[in-house]
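A single protein chain has been omitted; all remaining protein chains appear in their positions.
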Amino acid sequence: MRLRFTLLFACLLSATAGGGEIPLSERRSGYELMSRETQKIQDDDATNPGMLWVLDGEALWSTKAGAANRSCADCHGDARQSMKGVAARYPAFSAARGKLLNLEQRIDACRVERQKAPRLAYESKELLALTAYVARQSRGMQIAPKIDAKMKSFLEAGRETFHRRQGQLNLSCSQCHDDNWGRKLAGSVIPQAHPTGYPIYRLEWQNLGSLERRLRNCVFGIRAQVPEFGADEFVDLELYLMWRARGMKLEAPAVRP
Amino acid sequence: MARAVVTVSPQAKRGEIVEIKTLAQHTMETGFRRTQTGELIPRDIIRSFRSTYNGTEVYRVELHPAIAANPLIAFTTVATESGTLQFQWAGDNGYTVTEIAPIKVE
Partner (left out) sequence: MTTRRQFLVLTAAAALPATATAQIDPNMIANRKAAFQAALKRVVGDAKVTHGRVKLTLPPLIDNGNSVPLSVVVESPMTDADHVKAIHVLTEKNPLPDVVSVELGPRAGRATFATRVRLADTQTVTAIAQTSDGAFWSDTAEVVVTLSACLEDGLI
């Protein structure tokens, strides 16, 4: 794998650390790069394994939890109304914390502060189920993170991370996903890396997983130091990726190879 | 927690062939994988799936480790009479799940 990587990217190693951004009209969701058969798995709720987590999330939504003995529904009512559009605009700024939060962190914050329940571990079944259920309510909506003055610094930090060479392979995200999308890396087609469907049921994982799990895979793949779940660097990058995908439709929960 | 989900039309005409799609949440651990330290992860799969229609078995599947995780089983049955479709999954380590779906046949 390491050998293959080096051979494939020998030319890139001497090139710049990623060039221009993809023109807005040329943006493609990872959905379009999948085989028709895999697309069909996603299209049909009866065959999309992600729906198993959405149903779990729906049950958790109405389950009282924690010392406060509250369910999500007690504050937020029917998720079909209250959560509409939420996943499409996350990560978002939390004034109370003075920092950017992704959707998983926002759900966990409610869990700890409002329900007075123990934290939900990253990639735990419960957190994935709630995230999948909330994200499902934005399916079909346009990705639209709100970028105002105070968000600009996070966006720039995310953009910088995306364009920075890192790891033993000295690659930036941009080199693959801006400059070489559509080409093959080993047996896989390189997508443009838009987070249009998270949390996704990834066939490689045989499981549902978050955007951060996917980012950790990527960083591991280029042999760089893998940040922990919830690291500021990741949340900034998530914001940049959502901004880069602005206007594209959310497909959650999507299926990806 | 949703351990399985069944999709079937709640009503049909007599004699009509109805499509049934089922999804079960299960890792289907093959028994061939090893941990990072080399230990074999034991097999843990769904072994069988059975569908009955008002108590009569109409479809049965024997699963092996080659069936993908979170298995989909899609098949058809003839809408003979109103009643209940029952679906049962059974597997290793005492795994057992039952789902039912009512069906109204005109």
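Just so it is clear, A and B label the chains in written order, and each chain counts residues from 1 on its own.
Heads up, the rule we're going with is that a contact is a pair of C-beta atoms (placed from the backbone, for glycine too) under 8 Å apart; a residue touches a chain by one contact, two chains touch by 3 or more.
Quantities reported herein were computed from a predicted structural model and do not represent experimental measurements.
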- Considering the complete complex, of B:Arg14, B:Arg33 or B:Lys104, the missing chain is touched by B:Arg33
- Touching residues on subunit A - with respect to the absent chain: 1-3, 34-38, 40-41, 123, 185-188, 203-204, 206, 213, 216-218, 220-221, 226, 257
- Task: Just the residue numbers, please: which parts of subunit B touch the chain that's not shown?
- Result: 17-18, 30, 32-36, 38, 40, 53, 56, 58-69, 71-78, 80
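Rule of thumb we're sticking to: only the chains that are shown with their structure count from here on.
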- From the C-alpha centre of subunit A to that of subunit B, how far is it in Å? 31
- Partner subunit A, residues of subunit B touching it in the complex: 1-2, 5, 7, 21, 23, 25, 27-28, 68-70, 72, 74
- Task: Would you mind writing out the residues of subunit A in touch with subunit B in their complex?
- Result: 44-47, 49, 51-52, 55-56, 59, 201, 206-207
